[in-house]
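Missing here is one protein chain; the remaining ones are kept as they sit in the complex.
Here is subunit A:
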């Protein structure tokens, strides 16, 4: 924010239209993205790279699922829970998805209060986000435990193609790791916000750079990305 604002923008001449204008704007002085700070640009590019990782994971899983000669276990059955005598398909996954999407909401609110430099509300909302994220990981751990007790292993399962367990543990594990890292960083940044590091420009322990409230927004980018990835995993792994 403070560091991203351009001072002295000077006169704005009539800009070239069309593709030429886009190219000229992009390649113009100093910055390709005018009001984007270094940190935010870096997070966006990292997320682009990470998108490729998740895409490769999902495409590999889809290849395995489409080419297997053994029937693929039915996700609606596998991920069903019996609650109060009712057999409800995908109920846990639905709750998990709801929790994670809600955490995106609280994260967005945290970013909003970060903009207003509202120290307490930002920190609290980030902690709520972290708690929702931790809940998600906890439910995932429950799901893993349930499947493992039912005999699902990376190399076999009682219902069909062995790639089911392999893909499941790999993809949800990789995504869960992302959520876990997110929770850790959320707590770390919430602590800094709470302590007022960004109000007094306290220096970071590792980088010895002054922090900014913008880090809340950058954290938000990561968190929303992890949510978005989950939507794709949900669609391609559970609903297919």
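The rule is short, and it goes like this: a contact is a pair of C-beta atoms (placed from the backbone, for glycine too) under 8 Å apart; a residue touches a chain by one contact, two chains touch by 3 or more; residues count from 1.
The rule is short, and it goes like this: contacts and distances are computed from a predicted model.
Colleague: What does the UniProt entry say the missing chain is called, choosing from "Metalloprotease PmbA", "Carbohydrate ABC transporter substrate-binding protein, CUT1 family", "Cytochrome C oxidase" or "2-oxoglutarate ferredoxin oxidoreductase subunit beta"?
Modeller: "Cytochrome C oxidase"
Colleague: Check each of A:75, A:89, A:105 or A:162 against the chain that is not shown and name the one that touches it.
Modeller: Result: among the candidates, A:162 touches the missing chain.
Colleague: If the hidden chain were put back, which residues of subunit A would touch it?
Modeller: For subunit A, the residues touching the absent chain are 3, 6-13, 15-16, 21, 24-34, 36-39, 41-42, 45-46, 48-50, 52-53, 55-57, 60, 63-64, 67-70, 154-155, 161-163, 165-166, 170, 174, 206-210.
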